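One protein chain is absent from this view; the other protein chains keep their places.
First chain written, first letter: the chains are A, B and C, and each begins at residue 1.
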Amino acid sequence: MCRWLGYVGDPIEPRELLYDTERSLIEQSRFHSAESPAPNGDGTGLGWYGRHERPARYRSTTPAWGDENFRELASEVASGLFLAHVRAATGTPVQETNSHPFRYGKWLFAHNGFISGYSRLRRQLLTAVREELFPCILGSTDSELMFFLALTFGLEEDPVGGLRRMAGFVESVAAEAGIHDALQMTIGLSDGHDLIAVRYASAGTANSLFVSSDVGAVRQLYPEIERLAHLPENARVVLSEPLVALPGVWREVPAGSVLRMSAGSGVDEQPFEPVAPR
Amino acid sequence: MCRWLGYVGDPIEPRELLYDTERSLIEQSRFHSAESPAPNGDGTGLGWYGRHERPARYRSTTPAWGDENFRELASEVASGLFLAHVRAATGTPVQETNSHPFRYGKWLFAHNGFISGYSRLRRQLLTAVREELFPCILGSTDSELMFFLALTFGLEEDPVGGLRRMAGFVESVAAEAGIHDALQMTIGLSDGHDLIAVRYASAGTANSLFVSSDVGAVRQLYPEIERLAHLPENARVVLSEPLVALPGVWREVPAGSVLRMSAGSGVDEQPFEPVAPR
Amino acid sequence: MCRWLGYVGDPIEPRELLYDTERSLIEQSRFHSAESPAPNGDGTGLGWYGRHERPARYRSTTPAWGDENFRELASEVASGLFLAHVRAATGTPVQETNSHPFRYGKWLFAHNGFISGYSRLRRQLLTAVREELFPCILGSTDSELMFFLALTFGLEEDPVGGLRRMAGFVESVAAEAGIHDALQMTIGLSDGHDLIAVRYASAGTANSLFVSSDVGAVRQLYPEIERLAHLPENARVVLSEPLVALPGVWREVPAGSVLRMSAGSGVDEQPFEPVAPR
Partner (left out) sequence: MCRWLGYVGDPIEPRELLYDTERSLIEQSRFHSAESPAPNGDGTGLGWYGRHERPARYRSTTPAWGDENFRELASEVASGLFLAHVRAATGTPVQETNSHPFRYGKWLFAHNGFISGYSRLRRQLLTAVREELFPCILGSTDSELMFFLALTFGLEEDPVGGLRRMAGFVESVAAEAGIHDALQMTIGLSDGHDLIAVRYASAGTANSLFVSSDVGAVRQLYPEIERLAHLPENARVVLSEPLVALPGVWREVPAGSVLRMSAGSGVDEQPFEPVAPR
């Protein structure tokens, strides 16, 4: 099981969330937990919106805990919207093209989960990707393919709709093959303005997802915690597993829902329901 | 342009051909030549038949000249049939799954060349791969896809036939897209018994390919060269570019031909003509 | 904390001990345990005695669980004496030259543990290495330096004596700097004939070390276990942590002792006591 973290708000150094907390994403990549008995040592990535409309990206196959370049960037970059990811491979090779986040134009995409029976379904799913998008698929993961299916089904015009149609399509292809627990996913997606997060599973318990509470309210709860003083008022963080165990700071996102937030906005929460593409 | 080398004969250490000659494959990987102005520093690989029917394989993304593990193996292994490859990427990522040789069951495959317009044709070519072979494609190169197309078209029962039908299919798909110089290729292929080598181009000059002369005859030409004394009587070497500039040692393989040889056999040479699969 | 495994006996494929057991070294590299809460994902290595007096070696920085080349070699090699190692870095960089085992001439060396205060002591320890050995130090770990100090202090003529003098020297240099828990170590060492294993700590509990019992006796205990039928009669395995939880199969090596064994010999066990070099 992978782990990821998305941030939107006034620009901060990713380091503050990736390294400085008691239970940072980097620590999560190394140590086990109830949910993740294996380390997330099969790929490291950071995508961030900076000086251009197109997001910048760093990806490596070095485990995050020993990745010196990742550590440098996390301090040197200051960004108001970024997605970080640590990978635990589920059957596809460890290579940079399989590290998250994936990128297309101004879009970034990170995923935790899998498609059940992916090696059987891959060919049919791949064939459904729109012809002009096909050459942009550089790796071999289910995650990247989910992103390009969502793009095929209109993600650029209607991001949540694209994701819903992708999920519906994957489930219908899987169902034909007798697979009824096709999707396990939390997704982080951005166009540079909004941060969108989905938690969904076709069957069983969906992988966990958490969203930070309003920073002002959190500060009132913990006036003594200096770290919280650094976080901008308008900041929101979405992530696979809480960074610190402070009651009231993290709220679990219900399974089957999609969040949409931007700097300073509230968090818009809707049900997430797959829909067959056509 | 990549470089490769195939050997068949009594077991030797690959080192003798990869490192010890004046102009070894490793030196060829580093230095330019008329044919190869860029270094072959985008992938290194060795496949060899050893203790099992299935060949063993080492692949890396480290340039061959600095790859310590490759150097170790080239001395530790003693094999009667091996294929070595150094890669110069032509558009697809540098990653282990894109390093040659490729393997399927008892088969090894190495390639030098490219498919013209590959990024445009890839989707259609990929779709033609037989369903049960599809999950075995791990990388994203034209080379690996050519191998799996040849397997789709019967390479296991009829290796040369499989390659001819692959070439014919690629050319026909390319022609529909208005591409008439579809294939540039030298190919090394083996099942552990025979070493098969092809030199072919759809148009223009085919990449070079050379085959060694009979070892006995060569020794008579150069009785003073100690290195030749090490080569077994029944040895044959096929490669992209001569290792040493000794007249009479290397014979250029004519464009549009296929060689078949095994330990102690002569070299069977036939024309190589693509054929449309059906 | 690293993990390592040494084998001596009739030739086997390392795979049988590294991959096939219920709790193989590879699984140990990935998953936590009471002793090792962090993964051993910072370096992978295999040294084996094969076709030459000098052992062959493979080293990488890829975590063992995803290292395809390591997996290949573990099946292709058949060796009567090998040392495998998975690394968890303790302050020095993740790079091939810091992966174990280390090699000098016919000797292989693997280590689990550390020198306390290494960054402070390194300069003085390095200066003590014999001048002609100095250029052979390629990495920056405490482990490699311990090996070259033992070589400096006569390991080639008297391996256990060299190790004892190395330990005594490190402890005396550390003591001058006010460090009294200088050494934490289990060591695997071989010259291609004997396998030597040490368990020692200057203070506190020494890292664990286990040795396999006589294979014949073990088979009588577990006649139904097919895997044991594969192990040669004369085999001995030494390792950081038991591979399977079978009572009677593994015996804990007492702290402060050194074992010496070879194919078919019994296990010679002596106390291990550091001695100041001069």
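In this text, contacts are C-beta pairs under 8 Å (C-beta built on N, C-alpha and C of every residue); 3 or more make two chains touch, one makes a residue touch a chain.
None of these values were measured; they are calculated from a predicted model.
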Chains shown that the absent chain touches, full complex: A, B, C
Among A:A38, A:A56 or A:V160, residue touching the chain not depicted: A:A56
Contact partner of the left-out chain, one of C:E53, C:E131 or C:E226: C:E131
Touch list for chain B against the chain that is not drawn: 30-32, 37-39, 41-42, 61-63, 66, 68, 89, 93-94
Contact footprint on chain A, counting only the chain that is left out: 50-52, 56-60, 68-69, 72-73, 75-76, 78, 96
Residues in chain C touching the chain absent from view: 93, 95-97, 119-120, 122-123, 126-127, 129, 131, 134-135, 138-140
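The definition used in the following text is that only the chains that are shown with their structure count from here on.
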Interface composition of copies chain B and chain C: same or different, split at half: same
Rounded Å distance between chain B and chain C, as computed from the means of their C-alpha atoms: 39
Junction residues of chain B - those touching two or more other chains: 96
